[in-house]
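The block that comes next holds subunit A.
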Amino acid sequence: MSENERNAGYIKDVENAKNKRYKSLLRGIVSALIVLVSLYLLQRLLVPKYVDDVVEGAFIAEYYGEEKDFDVIFIGDCEVYENFSPAMLWEQYGINSYIRGSAQQYIWQSYYLLEDTLRYETPDVVVFNVLSLQYDKAQREAYNRMTLEGMEWSAAKVKSILASMREEENFLDYVFPILRYHTRWSGLSGTDLEYMFDTKPVSHNGYYMRVDVKAAQDVPQGRILADYSFGEKAWDYLDRMRELCAKEGIELVLIKAPSLYPYWYPEWEEQVEEYAFAHGLRYINFLELGEETGIDYATDTYDGGLHMNLSGAEKLSAYFGSMLSEELGVPDRRKETELSSRWEEKLAAYEAEKQEQYRYYGMQP
Partner candidate 1 sequence: MEILQDLHPDVDFETEEHLVDDKILDSFDIVSLIAEINDNFDIAITAKDILPENFNSAQALYELIRRLEEEA
Partner candidate 2 sequence: MLFTSYAFLGFVAVLFLLYYIVPRRWQWGLLLGASYLFYALAGTEYLAYILVTTVTVYYTALRIERNADRQTGYLKEHKNELTKEEKKAYKDRQKSIRLRWILAGLLLNLGILAVVKYTNFAIANLNGLLHAFGKGESRQLSFLDLALPLGISFYTFQALGYLIDVYRGTVRAQRNFFRFALFVSFFPQLVQGPISRFGDLSQTLYAEHAFDKKTFSFGLQRILWGYFKKLVIADRMLVGVNALIGDPEAYQGAWVLVGMFFYACELYADFTGGIDITIGIAQTLGITLQENFERPFFSRSLKEYWRRWHITMGTWFRDYIFYPISVCKFMQKFNKACRRYLGEAVGKRLPVYLSSFVVWFATGIWHGASWNFIVWGLGNWAVLMVSETLEPLYDRFHQRFGAGGKAYRLFEVVRTFLLVSALRTFDCYRSVPVTFRMFGTLFTARNWNILWDGSLLGLGLSLLDYGILAVGVLMLVSVSLLQRHGSVRERIFAKPYPLRFVLWYGLFLTVLLMGAYGVGYDASQFIYNQF
């Protein structure tokens, strides 16, 4: 073998080795891509879509698609998202409002939702419903999920997750929801495919509409508790909420919605009144304002006194709206053309769902 041939062979070997390395690198990259893309698709497929069954899980996320310049923001549990109608507030008073409510939203979650909201806008008024003061720790993982998953990633979300997690939960399950929902493959339906990437609106500025009626009767008294004082954590977050609002120049309004159940104890009422008085906050207990609002528990609730139906929510909104504009000076913005045209569309959707529900429940509007 001549020197040249040997060199050629050597070069060939080097090239082969190079080729091999190149090939295996390429192989690695392609494999990794396949893994990542397929895992992402799987995750999108497996997470619950909250579009037709349990729509409450979709509320929190809907906010991010909005033009965010609201004057009034509601935060809290079902006692806000079923009891106030932003559409009504707009129609009657020109108040541009949004409800950041979710099922059994705990007070620390409300607080972090407020922090989250302030990343985008600073409203004039924040309305918080005080029922959740009774909870000092998360009661159920499912509720945590519905509130937290919809949030966009931010420090507020991370803090909210850490404050909410129950013993059996894991932070990683929030980062990669596929770990939490991996068993859902056996229960997938067409909607999971249909709404894999987009979603459809399920609320009206955070309001959950129900038009059916179930009169309240036999609502039980609360059972006797050993201890009626609210927990430390709850108070702490109320303090933080108050301080944050004060810092940002936001008027914080505390309310108790007129739901008859869960029972609102006089001992609780006392504590909230004291707190509101001590810090000069406005506190409105709608349970005591039956006459002023005109709530009729025979016609204005859809589940026997727990939540308002459309009729109840509109009555409450009419009353609360006048208070907002007259006493708190929330502006009437109906003259803003761009905003008006946005609301034009929203009102149309609101009306359409109303009709649809009347038809569904076989009722006369």
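One rule holds for everything that comes next: a contact is a pair of C-beta atoms (placed from the backbone, for glycine too) under 8 Å apart; a residue touches a chain by one contact, two chains touch by 3 or more; residues count from 1.
How these were chosen: all candidates are chains of the complex that A comes from, given by their letters.
Note that the coordinates shown come from a computational prediction; the quantities given were computed from them, not determined experimentally.
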Interface partner of subunit A in the complex, by touch - 1 or 2:
2
Residue ranges of subunit A touching candidate 2 (in the complex, touch as defined):
27, 31, 34-35, 42, 48, 53-54, 140-142, 168-170, 172-173, 178-187
